[in-house]
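Of the protein chains in this complex, all but one are displayed in their positions.
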Amino acid sequence: MTVEPHHPTPAQYWKIAALLAVLTAIEVAIYYVHLEFDLGNLNTISLLILATLKFVIVVAFFMHLRYEKTVLNRFFVGGFVLASCLYAVVLAALGALIIRGS
Amino acid sequence: MTATAARPQTTIFRRPSAKTGLWSWITTVDHKRIGIMYGYAAFIFFIIGGCEALLLRIQLAQANNEFLTAGAYNALFTMHGTTMIFLFVMPASAAFMNYLLPLMIGARDVAFPRLNALSWWIFFFGGIFLYSTFIFGTSLAPVGSTGVSGNLPIGGGPGSLNFLADSPGGGWFGYQPNAGPLYSTGTAMDYWALGLQILGLASLVSSVNFIVTILNMRAKGMRLLRMPVFVWMSMVVAFLLLFSLPIIAVALFMVTFDRQFGSLFYAPVGGGDPILWQHLFWLFGHPEVYILVLPAMGMVSEILPTFSRKPLFGYSAVVFAGAAIGFLGFGVWAHHMFASGITPVAQAAFGLSTMTIAIPTGIKIFNWLGTMWQGRIRMNTSMLFAIGFVAMFTIGGLSGVTHAVVPSDWQQTDTYYIVAHFHYVLFGGAIFGLFGGLYYWFPKLTGRVMNERLGKTHFWLQFLGFNLTFGPMHWLGLQGMVRRTWKYAPETGLQPWNLVVTIGGFIIAASIAIFIFNWWTSKRHGEPSGLDPWDARTIEWMVPNPSPEYNFAVPPVVTSLDHFWQLKYDKGPDGRAVRKPDADEIVAKIEHDQRNPVSPIHLPNPSYFPFFMAIAFPTIFYGIIYHTAMWGKALIFVGVLIGLIAVVGWAIEPLEEPHVEHDDEGHTIEAAGAYD
Partner (left out) sequence: MTETLHEAPMDHPEHESTGVENRKLGMWLFLSSEFLFFGALISNYLLYSNRPGFPDPYPSQIYDIPFTSVSSFVLLMSSLTMVLAHNALSRQDMNGTRTWLFATAALGAVFLGGQVFEFTEFVVNENMTLSTNPAASAFYVLTGFHGTHVAIGVIMLLSLWGISRRPGGLSEKHGMNLELVGLYWHFVDIIWIVIFTVVYLLSVPPA
């Protein structure tokens, strides 16, 4: 019974979770700022970046994908990229890929 | 993960132990037995689907025929397509994969033997669920209309099989809103949508299982680029299933929600978008085409080199072309929708991507031809089917390229030209390949070879019948005969060729009858095959015939592509392979070693739980169809309960009962999958 040496320690997990919480708080804050002072496309872009960050952090550290074999990375990223591409095309073809800034 | 530690045995039922008889089949987790069950079930559905096709052809043999009503005709073509795709070609391919994959990569079993049994039983109950629509399904007239069945006029005389109209009639593609609650009333389309859902689940489970098996269970030295092409194609198929089934699952769930719970996804009346269904369906549906044909391509890639006595020409090109087909297969779905009003940009893009997919397919065809070129060809039944595959698939592929040309496709959409095209690909392709595989691997199942005379008669009759049936459909389609239409007028001039088509259909039926007879007699009285009837190339032939339960008594150590062939042959001075002088002794020694395990071999124990868990799904889904009734809700509850009990029982039951470990050269125990 050995612990993978590179895995984060509990203390580090708490820090990562705190970071996730802060990012979520920023997201909600941006949402309200946008309601008051129209941020336009900046709202969409910043929220998507923040969501991506949270997504990547959970996958990399909590799911330990950072420390896993390449084969798992490939499958996971492959599934994500495939899904994104296919549905982006479907939505574009159905005329629904208009990101509204306001 | 070793089983040395004696655990307290805490199973719900006493462990099944029958080796023969019905219970042994219900509880088996042996990949070979599961493969055999898949195969027989698939073949029975092939017969049923074939009978449905013959009924359709009887109706169309004459202009203005009154043999079938419109509703019965709709039900028959819907169920014919659904059956042939989901209940015949897919499980038949699964049968081959189940039986052959572990043997071909030198493994004891698949990675998750009980999940494998679960896949099979889910498939089995899914098929029964789908077909129970003929008994329980209804297809009522919409409110306020008279004289119509569903959205169709009633026609035909009293003896016109109208009872069949109470079955799914929305086509295997289930286009919306026609298959939605407004136009396909009654429960029949619910059986269809939920039945496909169950079948999809079975395939999803086995796709995970097969990928893990192929990636993780390979014998020593079996590197990825030493695997037989069939294994490669199975892996590509498994990935296609893995990524396309979730899409159709969502699409079908939305159909069920629309039909049962009043959601508005596809109904234009409520603001829904029927084109969304088409996108989701073909996102799955086009990869599905490759799911059907790639296993057959893999089999042909095994058969052609064996009977040409040459290595496969351009092995890695064939492998990469297969992977490329799988990858590109996700990028061409909208070519099914050129007539659905998608934008010109989308039409151009999907026209181009569709043409692109002809390139890897062409690579494969030329490689197969290159394999036969200058080979010492043995023209037996299996080889005939493989060559038939290449020829017929090429015709189907070429007519497919014509669909990539958008204006031409507009002309052909919904005509018999399309029907001709996909039957050349799926019958001339997939089914010819599957028959080739059956003749080729029959000795693995039975230890006997099939009768060649009957086999060749079968081939030529089927070849003739096939071309008579589907060849004329090309020009019938170009003359404007539309699909899915139960009648045509005499003045269209379509009658003569339609009669030919119908005759061709019955010739196919006759050829299948010969095949069944051949199978039946060869199984009992066929010539014994010995270890290596075909002078084969791949390692599944290093196992005695019929295959013993434990597969390899001595785990193989693979040193090259076509490992078995390399053991028997040397490279001669002119570059041709020369059989080693002691090849016969080598084969005899292999047979002796593989027949006599040096130490006891522990196999996964049989289990009740896959069977019970599989029962849960149709139970729940029956409940969903009748959820408005009290007993429907009760069924859902009972189904969930069965599922939960099965999960718990499964989880606490070890894959193998505790036993003493023999960790010797024989690799006696299954280590990794002890809890799948």
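Points worth noting:
As written, the chains take the letters A and B, and residue 1 is the first residue of each chain.
Just so we're on the same page, a contact is a pair of C-beta atoms (placed from the backbone, for glycine too) under 8 Å apart; a residue touches a chain by one contact, two chains touch by 3 or more.
It should be emphasised that the depicted structure is a prediction, and the values quoted were computed from it without experimental measurement.
When the full complex is examined, the chain removed from view is found to touch A, B. Residue B:Leu280 is the one among B:Leu100, B:Ala117 or B:Leu280 that touches the chain missing from this view. Interface with the hidden chain, as seen from chain A, comprises residues 1-4, 7, 9-10, 13-14, 16-17, 20-21, 24, 27-28, 30-31, 43-44, 47-48, 50-51, 54-55, 58-59, 61-64, 67-69, 71-72, 75-76, 78-80, 82-84, 86-87, 90-91, 94, 96, 100, 102. Contact between chain B and the unshown chain involves residues 1-2, 4-5, 106-108, 111-112, 204, 207-209, 211-212, 215-220, 222, 242-247, 249-251, 253-254, 257, 261-265, 270-273, 276, 280, 555, 648, 651, 663, 667, 671-676.
Rule of thumb we're sticking to: only the chains that are shown with their structure count from here on.
A straight line joining the Cα centres of chain A and chain B is 38 Å long.
Partner chain B is touched in their complex by these residues of chain A: 71, 79, 82, 86, 90, 93-94.
Every residue of chain B that touches chain A in the complex is listed here, in rising order: 215, 243, 247, 273, 275-276, 279-280, 283, 330, 334, 342-343, 346.
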